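Sharing a structure, written as structure tokens. Questions coming.
Here the complex is missing one protein chain, while the rest keep their positions.
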Amino acid sequence: MTNILNEIGIENYIFLSVILFCIGVFGVLYRRNAIIVFMSIEIMLNAVNLLFVAFSTYHQDAQGQVFVFFSMAVAAAEVAVGLAILVSIFRNLGSIDINNLKNLKG
Amino acid sequence: MNVSLLLIILLVGAFTTYFAGDKLASKVALLFSLVALGLSIALLNAYNAGENVNFFKYWINKPTVVYSLTADGLSLIMLLLTTALTPLIIYSSFGNEYKNAKSFYALILFMTFAMSGTFLASDGLLYYIFWELALIPIYFIALIWGNGDTEERKKAVVKFFIYTLAGSLFMLIAFVYLYQKTGSFLIQDLYKIELTQTEQFWIFWAFFLAYAIKIPVIPFHTWQAKVYQKAPTVGTMLLSGIMLKMGLYSVLRWQIPITPVASRTYLPILIGLGIAGVIYGSIVALRQKDLKKLLAYSSLAHVGLIAAGCYTLNIDGLRGAVLQMLSHGFVVVGLFFAAEIIHRRFDTREIANMGGIRTQAPKFASLFMILVLASVALPTTFNFVGEFTVLYSLYQINVWFAVLGGTTIILGAYYMLKMYQQVMLGETNKKVFADVTLHETIVLVLIIAVIFFFGLYPRPINELINPSLDQILRTVNRIQ
Amino acid sequence: MNTNLALLLLLAPFLGFLFNIFFGKQIGKSASGIIGTLTVAVSFVATVVFFLQINENKEAIEIELFNWIQISNFRVNFGFLLDQLSILWLLFVTGIGSLIHLYSISYMHDDENMHKFFAYLNLFIFFMITLVIGSNLLVLFIGWEGVGLCSYLLIGFWHKNQDYNDAAKKAFIMNRIGDLGLLIGIFIIGSLFSTLDYTTLKTAIATSSNLDITMISIAAFALFIGACGKSAQIPLYTWLPDAMAGPTPVSALIHAATMVTAGIFMITRLNYVFDLAPEVQNIIAIIGAVTSLVAATIALVQTDIKKVLAYSTVSQLGLMFLALGFGAYEIAVFHVITHAFFKACLFLGSGSVIHALHGEQDMRRMGGLKKVMGITFITFLLSSLAISGIPPFSGFFSKDEILMTAFHHNIVLWVIASLASLMTAFYMFRLLYLTFFKEFRGTEHQKSHLHESPGLITFPLIVLAILATIGGLISLPTNSWLNHYLAPLFSKEAHEAHHFGTTEYTLMAIAVLGGIIGITIAFVKYIKQNQVPAEDAEITGFSKVLYNKYYVDEIYDAVFVKSINGLSRFFRDYVETSLSAAVFGLGKVTNELSYQGKKLQTGSIGFYLFVFVLGLSAILTYLFLAQ
Amino acid sequence: MIHIPDFAHASTVQIIFCFLAFITLLTAFLAIFSRNPIHSALYLVISFFSIAGHYLLLNSQFLAIVHVIVYSGAIMILFLFTIMLMNLNKQNEVHKPRITRLGAIVSFCLICIVLIMIFINSKPIEGEYIATGEDYQSINVLGRVLLNEYMVPFEFASILLLTAMIGVVLLSKKEKTEK
């Protein structure tokens, strides 16, 4: 049995991950809709998860995949809290445009 | 018995005063300050009797900081100055009503505590701590009980605080650096340190910044006049009478012996700065409209000369500087008290609003005159002894230093007499000026007694400080 | 015994001072005056005792009290040196002092602060004694500054008048300029010889083999500056005429007889130092001569009776310095003594006049007082003759000696000095004629109150007039008691009595002739032609320059006072503020940065994250790409 | 070194990888660029599915399933619910300021280039990848690792979720106004 990465190359996974991560970063910066921004952050986390799995295969080690579970738990928790905050903002402001959130500055 | 007892007494005094309540505060404070004075005299006796009055206890392990208080002649005389002036200053304030008096007097005692500590500490860090601690009470005294427009006062006081703190922080760096070199903050270890030229250079200027601002040496004096003017007179007395001596004392105790080569290298510059202070301060004092500001500039001029004396690195300069520190302490307190006496009656510090007081208050006029004369260093006053010695030491460096420094006796006379003339003489003032009360007289007479006694018989002081000064000079000369 | 007596001598006036300051008001005016006078008289008696003792065994008495100031290479003690010079000085200080105290009892009787006046006078005597009997330069310096202080206090005695206060301040400050010189001189001597003690110093100089003549010359010059200040020589003389603001007894005592001679005392004291510096001696002689002439010219046109006498004093002091410059110390001392007699008498006389005229000092408002004030007139006349150098009055002998010495050393200086003494005769008799002769020119009110002064005033006048007349006896040209008496002081062989030949007699004749010419001119002008000096506004030409004292005061004011005040204002208004701004500008800049920085904190999450990413990229780039 | 996909001689695995990667990136981009949030969410779901495809490719079936369940099944549904709850589906963003876009693009390019440059510059991994042959990613193994070695974090994750839960309750709970 050979390591599947022999055919793809860990570097390619890294590049894929990096690009995906950067797309997430881009999304966070680019969009003003808070929900989309959340989604972008999810993309970032997923990029990392992908890399974890790739590294897990690379090392032939289960720990990386175990870590993905934790990462998912964290993502879920974050999303829950984030959306709760968002709902609360929406209730107060009627909008979730983050550009409207500039009361605190200076 | 050792010196830590004195510090404890003062600290306890500060707290007791605070808890004694507004009515009793001033008396309690006076009592404690008198006890402190008595104790310091007792310490002096013990020291003269050869008893060990030092205190030594390890405090922090890493970095090694020792709670080490050492009383030698120099420390003791500065301690005596502090503890002698404090009761005077407290007593002088009896004619004034202060809001929240308990805090006020507690702060005074606390400041005395810190200043005494500064003079006694023989561990660099401990010394630094006391040095900084002394700053906080005077900050609040000036801020809360000061006079004049609040905004202006605030500005002046904050500037003062930040400025002096700024200077002393560089001193802290210097100490830390020295610690890294020697592994100890103790003065005896620092005295043994051998630094390269460059290191001495940096450390010297770091120290200098702290001291130059505190003393103040021009051009670092910009905080002084405003703060003296805005602070309550008690604060001004504490500042000018004792606190600026901390800077001068530190030059002798810390700066010169630790960085002898740098001190020798920069000797002309430093003496030049001191003398520039003499001339500049005198000239600026000539045309001041505010009595306290005028006295502030006169103080600048005098300490300029003292600073010059400190930096001469010869025994005359050092001794003269110490003598003049003491005399200046008493005289300047007296002068500021005189200003306060006028202020109590006329509610003004503008010289233009004064004049013609002498006819109404002959006693006050005479006492004030004596202080003025002492300030211009008339022979037989304490100031003369110091000034003569300092000028002689300056002469030993360069005759022109003596000549330029000696202009103080001309310019000093000029502005002081001019001030006296404008304040006291002339047609009788239309406003009523009651002559000095008993308690005011006591304060002034005590000061004058000291001035004359040591003016004629400074020998006990000389004998007390000579060994310490010799020791310092030996340390300075350890590297040739 | 000697110590106690010396202390009595010194402290008696001081006790008088203390007593008068603390209790003077309570015990009443006369009592305080009497106590003041008595204490000085005690000193006088003590002095006489010492004088007899010294005159007998010719040995100086040295008394050490206690250690005062400690310097690295020497110690300064409180100590006294009672030798011929100091005793001589003490004699006339305490003697004339007693007389003037006596005079003041009456003169100051109307002043509410009379007890203070006596206190200050006593204090002055105390300091003068200190100055004279101190055993070293620093004790001399105590007295030196102390008399300056008393001079300040007494000039400004009527302190409600700010002009008087200005005059007092001026006197003190100009003295202090000299004092700085004196101090520098003391420093140099101290560092050269490691002592300030006269006797030790003298031995040190005598025994030392390699003396640093340059430094000694500088020291001598510095000391001379000190003497200039105290003894009102060019360029520091302008305070003395202004000092006439003080009560007249003060002028007589301090500004004529005693304090102003302190400079001469000091130079005489340190004659062994000055002898080592011939250049400085030349300078002294020149300054003395020039001062004497300049002051005399100014005195020619002054109309204030005391101003005339003041300039006369300056002029006479100049003559003394001339003598000092030639190393003729004993002659200078001789003139000091005679001058003390006649000038004190003149001042007191003028005081008597002023007293009679209720404070009027302008000679243009006087005249004809001869009839009313007989005693005053006669004493005044005698003293005037003395100062004019008319034989056989005391001034003749002393002045003649000076002129003769000058002639032997430098003919130009002799001419100057002779001119000055000619003028002296003129202005003194101008004064005399304007005051005592012709008709009274004052107000009717004053005229009705004209009176001779009471006995307490005239008695000192008479005594002093007698002394002014016969004072010359102590040093006759042929047989000088004074020279012998002072001989032990001087290292050089005392100026042996001049060979009295034709030159000497001619010189004497010229001097006397000069005096007579001066008197005659005055007589012609003011008696014959009946002139009265013009009112201020009408004075023109060179006399205006003279009347305004060559505008020296104005020049000093413009050059020194104005500039230093201007400098002060400049410092206060610009340098202080800009220094402050420079230091605290840093704070302002930081504050401004803060203000600008606040704009960066936009509140926009996008921007925040943008910076985050930038920072991230920068760190990564630096660590992994830039290496 | 980058393995440039050689499509002519590409193995199946490589082709699948490329395809999946393409889908992942494209849908991620579309999710961000799409104006309608619901579309975004749907694109994102596709993206997550493609990532699950990657997992499958890497032979971690269990993880792929969990991924689909958690992300597509739970998280994205949560998103969709929220979007609908807020009625945001019609809401279009007003025109974004140019500076925002510029900043976003600049930082995207920057971080992308920097990271990729670093990895390119780095030394390539040489030699064969290790292949122990041991099972490391079956449910069995994962379960053992998770509940033996990673027992504490596993339990701690529950605290995380508990915290999040309390937090969400806290944020959403209406307070009784006390009177």
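Worth pointing out:
Per-chain numbering from 1; labels A, B, C and D assigned in written order.
To be clear about the criterion, contacts are C-beta pairs under 8 Å (C-beta built on N, C-alpha and C of every residue); 3 or more make two chains touch, one makes a residue touch a chain.
What we mean here is this: contacts and distances are computed from a predicted model.
For the omitted chain of this complex, the UniProt record lists the protein as "NADH-quinone oxidoreductase subunit N", which is one of "Hydrogenase-4 component E", "MnhB-related membrane protein", "Sodium:proton antiporter" or "NADH-quinone oxidoreductase subunit N". Under the touch definition stated at the start, the shown chains contacted by the missing one in the entire complex are A, B, C, D. Although one chain is not drawn, the whole complex shows that of B:Tyr105, B:Phe140, B:Tyr249 or B:Phe433 it is B:Phe140 that touches it. Shown as candidates are D:Ile113, D:Ala131 or D:Leu160; the residue that touches the absent chain is D:Leu160.
Listed here are the chain B residues that touch the chain not shown: 59-63, 100, 103, 125, 128-129, 132-133, 135-136, 140, 143-144, 150, 153-154, 158, 161-162, 165-166, 169-170, 172-173, 176-177, 179-180. For chain D, the residues in touch with the chain missing from this view are 115, 118-119, 121-123, 125, 148-153, 156-157, 159-160, 162-164, 166-173, 175-176, 178. Remark: the residues of chain C touching the chain excluded from display are 587, 590-591, 593-595, 597-598, 601, 603, 605, 607-609, 611-612, 614-616, 619-620, 622-624, 627.
Definition applied: only the chains that are shown with their structure count from here on.
Chain centres computed from CA atoms place D at the largest separation from chain C.
Per-chain Cα centroids separate chain A from chain B by 66 Å. Taking the mean of the C-alpha atoms as each chain's centre, chain B and chain C sit 37 Å apart. Put simply, the C-alpha centre of chain A and that of chain D have 5 angstrom between them. Contact of a single residue of chain B with at least two other chains is seen at no position. Residue positions 25, 29, 32 of chain A each touch two or more of the other chains.
Contacts from chain A toward chain C in the complex involve residues 25, 28-29, 32, 37, 98-99, 101-106. Of all residues in chain C, only 21, 66-72, 78, 116, 138, 141-142, 144-146, 149, 152, 156, 159-160, 162, 165-166, 169, 172-173, 176-177, 179-180, 183-184, 187-188, 190-191, 218, 564-565, 567-569, 571-572, 575-576, 579-580, 583-584, 587 touch chain B in the complex they form.
Across the interface of their complex, chain A is touched by residues 1-3, 11, 13-14, 17, 21, 24-25, 28-29, 31-32, 37, 40-41, 44, 47-48, 51, 54-55, 57-60, 63, 66-67, 70-71, 74-75, 78-79, 82-83, 85-86, 88, 91, 93, 96, 100-101, 103-105, 107-108, 111-112, 115-116, 119, 124-125, 128-134, 136-137, 141-142, 145-146, 149-150, 153, 157, 160-161, 163-165, 167-168, 171-172 of chain D.
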